[in-house]
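Every protein chain except one is present and positioned as in the full complex.
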Amino acid sequence: MELTVTKNATCTFCGCVCDDIELHSDGERIKETKGACILGQSWFKNHTAERLYPAALVNGREATVDEAVEAAAEFLHAADMPLVYGLSNVTCEATREAVSLAELVGAVIDSHTSL
Amino acid sequence: MLTLTLLEPPTVPLEAEVLSPDVLAPLSHAEVRALPVYHGKRRLRLDEFFEVEGDGSDHVTLHGDLGRVRWVGRKMTRGHITIHGPVGMHLGAHMRGGHIEVHGSAADWVGGEMAGGTIHVRGDAGGQVGSAYRGSVSGMSGGTILVEGAAGIEVGMRMRRGLIAVRGPVRDFAGLQMKGGTLVLMSGAELRAGAWMTRGTIISLKPLRLLPTFGLACDYAPAFLRLYARHLAGLGFPLPADGSYHRFTGDAAVPGKGEVLQWQPHPA
Amino acid sequence: MLRITGGTVYDPANGVHGEVRDVCIAGGKVVAAVEGGRTIDASGMVVFPGGVDVHTHVAGAALNFARGLIPEQHRKAVPVVHSKLRRAGLGGVTPTTFATGYLYAGMGWTTVNEAAVPVLSAKHTHEELRDTPIVDKTCCVLMANNELLLDLLEAGEYERARDVLAWLVWAAKAYGVKAVNPGGVAAWKWGKDAKRLSDPVEGYGKMTPGTIVAALARMVDDLHLPHPLHLHCNSLGNPGNVDVTLETMKVLEGNRAHLAHLQYHAYGGDDWGTIRSEAVAVADAFNANPNLTADAGAVLFGNTVTITADGPWQHLLFQLTGKKWANLDVENETGCGVVPYAYKPGSPANAVQWAVGLELLLLITDPWRIYLTTDHPNGAPFWRYPEIIRLLMDRDYRREQLNTIPGAVHSRLVLPELTREYTLSEIAVITSAGPARALGLPHKGHLGVGADADVAIFNVDKDPARMFAYPRYVIKGGEVVIEEGELRQVVEGRSFAVRPAYDEAVEAYLRPVFQQQYTMSFDNYPVGPDRVHGLEVVGPATQAGREPGEPGA
Partner (left out) sequence: MSCTLGEVKNRADLIIYWGGNPAECHPRHFTKYTIMQKGKYVPNGRKGRTMVLVDIRETPSAKAADIFLQVRPGKDFEVLTLLRAIVKGQRIDPRAAAETGLTLEQLTDLADRMKRAKFGVLFFGMGLSMTRGKHMNSAAALTLAAELNAFTKFVAMPMRGHGNVTGADVVLRYTTGYPFGINLCRGYPRFNPGEFSSVDLLVRGDVDATLVLGADPGATMPQPAIDHLARTPTIVLDPKVTHTSRLARVHITTAATGITAPGTVYRMDEVPLPLRPPLKGPYPSDEEVLRRIIAAVRKKPAWEPDPAGVMAG
């Protein structure tokens, strides 16, 4: 099968954030990671386009994303002091939305930095 | 006399900066009950958390498990607050005058950036007693904080004036970046006491593991200390009558002219 | 559709100096007439074109670096409390992005020029500008210490350097070209400076600040960029720097330039003890050079934080104040320093700085060439502009304020002798019409037919500081955003960029050099047009073609 080549891809595994990686993928998996280090290789190969996990879980049971989104919104809205935490491997665009959500539900927002 | 009894401990922190004589004294019973407090993100009435007895007064007594109640006595300039039970963070922060007595323990930031008045904690205190908040040039700039129990890290961080005395042991970085004032450690401290201090005095009755940037200047029993000892004795923190003090100066890294007086039981 | 009736209109760009007339708005533009729609009765009020800030630092890596350094200032700042309309944030000396938009709009300012953007972090600047609501934005990229350019100039390759500059401007989706302490920041990378125009630049044989300034001003004019070279002269803030400023005006050889924060470049004296105003010399030379515009960079007493790409100056300030200092050098391009600072009326040096800003505004005869700024946040936060307006309009107030500084300093100033008072029309020029013209934005800074419908409506007030701090209405792009002094609606702003013409072959030259000198992939360096929110390409020098870094056809 013809592999798709992505040049100048960015690896987000460690803080080096190397952006000179060449990825060869078959649409489902990344087959080759030119330029990536040993950590980067396993990072890229460890994620695929397959559906390996349920879309969502609510109370341990499989649920639709809509149901899970509604449950999440309800918990955060009802809480007196919610916390939004993590943000260490999400995009800036996601962090930007996380701030917006934290504001909307009156939360504390914190990243991995505080650890 | 105003007595407030916490009905049950709040489930998330309760910010109650209204619990200050400056706010409470002029108010009627009904007005006190209606004061705003912040339970996490919710603004609620004081009487949803406290049973209120009496009218507003300069004498305020708090009862209950106030471990999550924060900012009690914030910015107070007068009056007395007596607390029976543990109390949460920022007790007496930015306080300028008056007296706070805690029959229990207090969390972090007791007397943060306070400028005057007295805080007496009968139990333990958390970290950052009398300290500067993040980024501030100075911590405590006046007043007295007495802690009968132990205290946490960064006690007296960047303090500029005033007195902090702790009867129990304190943790790391006591007197961190201290610029003035006096810190009395009756049971010593863990690591790095006096780190980066520029001026001020740390008196310790137990040996300290000082940074290598402190040097032993001399061994003496300074006259001013006798005077100071009298003052401290009046506060219930008597210094030993015998012995002498090793005087260390530092921190040479800054370079600073702080002094650390470490008591020696037997004259050298 | 909107009609503003009965207001006293100041629209100096169209020769209107306080006439009662209607302003009609449709489709976000000023139009000749409208039928129906809302009417705002502005009787007894003053109508201005929306303010335009020609030089401010509201977004980007350096400012954001500063934000992280001053939690103690944030605690004192006036916060913006979240509401259905407003995003939360903080005012203070480095307002957060959303707060920046609300604060500018809240005093009738509707266009801002972010004056210092490294190409390497331009993506970040645009991210912040995306979250800076209401106002329209432009930005200037830092070029006077860019080693790709300096190396080419050193080799005598002017034309290729110009192509590189043009490529960089579009790669950054910028609007103008900024020069900060030309050569001095490059030297600072070695802990050195280049103060005088003939000083050699550390690391180079032929380059001097003078040759860099001359070459950049020429490139900007050759490329017909709408805004002239935006120039932060060498030797900023140093006593006796007047000579460097006067010499800079000469080496420009008639090319256009906008001299940023001129106040910081008009000092005499030998040191901080003897610093004195040289505003007269600077203003005289400036008045005689019609190729120049300038902004004041005025100082007000109080707390702020100084942020500049002028690294050596910041290190000096740190040594003078002994307080916090942070420095951030950007590979091959620029650097920046951050020092929290308080201007004190009791300090003779600060008093001179305060006076010089006002003196320049009062001594430069043509208000069309000097604009109101504080070099936010360096001289004072932008939200204090109304205080400066009062100082310009009210000489009695000015005299009172002179009494707050040490009497001994008066002899080092000309301010005590200056009696000029700005008229409302002149205020409209220095806050809107003039800077819009200097930026080359024909649809900004006026209320003629076809202009963007950015309008500020003020109550008439004896105290101009109060008058200009609290507009009754602010209209942005035809939408009423402030009404009765309150935020009523939040609109998105646009980002203007230029696309100067360059030979696409320059990329073939740049790619290997870039890969050698930088640490990121060349193809990841340019800002994609889809990443700039509200991007609008303007100006005459537009070239169509493929995106920088994208493979050719």
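By letter and in written order, the chains are A, B and C; residue numbering begins at 1 in each of them.
Assume a residue touches a chain if its C-beta (ideal position, glycine included) is under 8 Å from a C-beta of that chain, and two chains touch if they have at least 3 such contacts.
Predicted model, so just to flag it, every value in this text is computed and none were measured.
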- [ ] Quick one: jot down which shown chains the absent chain touches.
- [x] A, B, C
Open item on the list: Considering the complete complex, identify which of C:T8, C:T94, C:T211 or C:T293 is in touch with the unshown chain.
Closed with: C:T94
- [ ] For chain A, enumerate the residues touching the unshown chain of the complex.
- [x] 4, 6-20, 23, 25, 27-30, 37-40, 44, 47-59, 65-66, 68-115
TODO: Could I get the residues of chain C that touch the absent chain, sorted low to high?
DONE: 59, 61, 64-65, 67-68, 71, 74-77, 79-84, 87-90, 92, 94, 96-98, 120-121, 123-124, 127-128, 131, 147, 189-191, 203, 315, 318-319, 325-332, 335, 516-520, 524, 528, 531
Task: Touch residues of chain B, complete complex, unshown partner - done: 11-13, 15, 17, 36, 38, 40-41, 43, 68, 71, 89, 94, 108-109, 127-128, 133-134, 172-173, 176, 191-192, 195-196, 211-215, 251-255
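By definition in this document, only the chains that are shown with their structure count from here on.
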Open item on the list: Roughly how far is chain B from chain C, centre to centre by C-alpha average, rounded to an integer in Å?
Closed with: 46
- [ ] State, to the nearest whole Å, the distance from the C-alpha centre of chain A to the C-alpha centre of chain C.
- [x] 38
Task: Set of chain A residues in contact with two or more other chains - done: none
Task: Multi-chain contact residues (two or more partners), chain C - done: none
Task: chain C residues within the chain B interface of the complex - done: 69-73, 75, 323
TODO: State the interface residues of chain C toward chain A in the complex, per the touch definition above.
DONE: 82, 87-88, 127, 131, 520-521, 523-524
Open item on the list: Which residues of chain B touch chain C once you look at their complex with the stated criterion?
Closed with: 133-137
